[in-house]
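Yeah, one chain of the complex is gone here, protein chain that is, but the others are all in their spots.
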Amino acid sequence: MSEQREHPVNKFLRMDRMPSIWCPGCGIGTTVNCFTRALTECDKDLDKVAVVSGIGCTGRVAGYLNLDSFHTTHGRALPFATGLKVANPELDVVVYSGDGDLSAIGGNHFIHAARRNSDILCICVNNFTYGMTGGQVTPTTPEPAIASTTPYGAFEPTFNLPHLAASSGATYVARWTTFHVRQLARSMRDALSKKGFRFIEVIAPCPTLYLRRNRLGEALHEMRFYKEKSVIKHGADTREAALDYRGQIVVGTFVDTRRPTWLEAMNKRMSTVLGEKFVPYALPTREPKV
Amino acid sequence: MKADPKGVLTGSHYLDGDHACSEGALAAGCRFAAGYPITPSTEVVERIAARFPLVGGTFIQLEDELAASIAVIGGVWGGAKALTVTSGPGFSLMMEHIGFAAMTETPVVYIDVQRGGPSTGLPTLAAQADMMQARWGSHGDYRLIALCPNSPQECFDLTLEAFNLAEQYRVPVVVMLDEVVGHMTEKVVIPPAEQLEVTPRRWTDKPPGEFLPFAPREDLVPDLCMFGEGYRFHVTGLTHDERGYPAMNAPTQERLVRRLVDKIEKNADKILRWEEKDTEGAEVVIVSYGITSRVAQRAVEMAREKGVKVGSFRLITAWPFPHKRIAELSRSVKSLVVPELNLGQMSLEVERTVAGRCRTIPVLHAGGAVHRPEAILEAIMEVAR
Partner (left out) sequence: MALNEIKIGGLGGQGVILAGIIIGKAAALYDDKHSTLTQAFGPEARGSACSAQVVIDDQAIAYPYVTRPSYMVTMSQDAFAKFSPELREDGVLIIDEDLVKPTGLPPGVKVFGIPATRYAEEIGRKQVLNIIMVGFFTAVTGLVSEQGTRKAVAESVPGNTVELNLRAFERGFAYGKELRAQRS
């Protein structure tokens, strides 16, 4: 009898919660797979890695990862994570969010987290639609894609998320597709070991809603499409990384820099002005039980 | 346990209510605060921003009240005691996260310095018109605790108390000031740290693996564990089981939501605080709270001069509401007079509790100023006649 071996990803997952709610062919699971590989390869203490999600299909990632995890409110994963990180600076805080959650309802938090350089790794699975609620248009749905609330085709200009992140001050900005699993895992690993507001956009298929409604075939076709249309341009000017409907997908690491995080900047300012009077924040401890 | 002396500004001070709230939070051990400026509450975080770096706290001003009201929840799960502060329009924006805090049983403190509304209303003038919003503002069924100070001293005392209650019952606690109490300045005595009781967090002593993060103890409140300690636990705003896992079905909903309500209602006797004066043998009792209780006191004095037997009952906890005691009073008095700076909020709760056993006479004022004591007197005299 052959020895039964556990899948290497399993130890990162809450197996008692499987199967996931994600549809067959959905790209979110692929990104989680890459993320677990990144966790394996980086030398982080996994007890100190916390995952925070908002609402939506991608918002469910937190619940499946066997880490400290928080499934928050729609659009507010970033400010939750900001509070978590400031209150417990020892944690590595990862926000996992979808395009609607992050750039529509959470758009303001996104630009401000990048501006103040909150020390957070933010992964955005961009599938161009609100999956959980049935395939509505999002700020990334390109013209003329059909969504349930744009039955005659989307027509609003879209956000170029890497550019939004970069111009708001993110210190690490990358984009991959779910076809680029090795590159994505490596990018996640690299980003985990950096500091500051780090942003990775992952272009991913939503076969049930986005692909089907636009008659774009199955997830497998989409992988072929990603392969054909992707162009790796490390260091590309993010202004040139905008996406349009079915056109070229510029991928790669666009920004990789370092500037003081919010906490570093705050500590520096306080030390400069207050000198010895400044009492830096101490990690919370467990007080004795009553 | 006793307060950490580092945060306790022991001594006598001349402080306004907003600043007294800041000191109450510091004394309680609050070391994380997030905020967004809004009149007339901003002074609370201004003082915190100045004081925190001297005592090991971190303040962050965020992009809006949505962010501030959830950043503090994040801060609590990171292990800190945390608060945010706002007023009317900001309080409206915070409602979703008050519900989130209730659902996730996060011990967190919100301060609302009430101003006239609706909408932008009267940014610099008082009202007490968020009382029902505090109780019902977030969607769904839940309970929270709301406290109503009527002086700067009580702003200190009750902010400290708010943190203690939040930790004890793992519930969001709202301190409901009004603009007058927030901005009036009086003597505030802050005792030495060793005289201040601070409720520690209910950290579990169970190891990871054995700990169910949402399994209640006998008092219906679960213990808590900190992020980063290997518990690998999950917290969600979805209906969840004792493991914290989403479980979206009617039995789980019934069990969870019923407990969220029961943990406050069944512990109400321990939570409730009020102040009662001369109610025995009274014909009329004034039920009031916040600044209105101080205006009412003048009306009470005026009525006494006219020979009316009038007592007063001041709500300190607005929520939970002292149903039992108000019901008792309704059996012995002719009427309960309820002045408030809104067009009928706590007076509805009084009326509902009294259930016709005596008269309830609301004395309502839309806010922007306080009542004329004569207006309250008139209501008292109406009964006495």
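Residue numbering begins at 1 within each chain, and the chains themselves are lettered A and B in the order written.
The rule we apply is simple: a residue touches a chain if its C-beta (ideal position, glycine included) is under 8 Å from a C-beta of that chain, and two chains touch if they have at least 3 such contacts.
Given the structure is predicted, the values throughout are model-derived calculations rather than measurements.
Q: Over the full complex, note down every shown chain the hidden chain is touching.
A: Every shown chain touched by the left-out chain: B.
Q: Which of B:46, B:64, B:186 or B:241 touches the chain that is not shown?
A: Selected residue, touching the omitted chain: B:186.
Q: Which of these, B:116, B:213 or B:373, touches the one chain of the complex that we don't see?
A: Within the whole complex, the residue contacting the unshown chain is B:373.
Q: Which candidate, B:37, B:123, B:191 or B:216, sits in contact with the chain we can't see?
A: B:123
Q: Name, in rising order, the residues on subunit B that touch the hidden chain in the full complex.
A: 12-14, 16, 39-40, 123-125, 179-180, 183-187, 291, 294-295, 297-298, 301, 370, 373
Methods note: only the chains that are shown with their structure count from here on.
Q: Could you state the distance in Å from the CA-based centre of subunit A to that of subunit B?
A: 37
Q: If we count contacts the way the header does, which residues on subunit B are in touch with subunit A in the complex?
A: Within the complex, subunit B contacts subunit A at residues 1, 6, 31-32, 34, 53-58, 60, 62-64, 66-68, 70-80, 82, 96-97, 100, 199-203, 205, 226-238, 245-246.
Q: Once bound in the complex, which stretches of subunit A touch subunit B?
A: Checking each residue of subunit A against subunit B gives 14, 16-17, 47-48, 50, 52, 62-63, 66-73, 75-76, 78-88, 90-91, 108-109, 112, 262-263, 266, 270, 274, 277-290.
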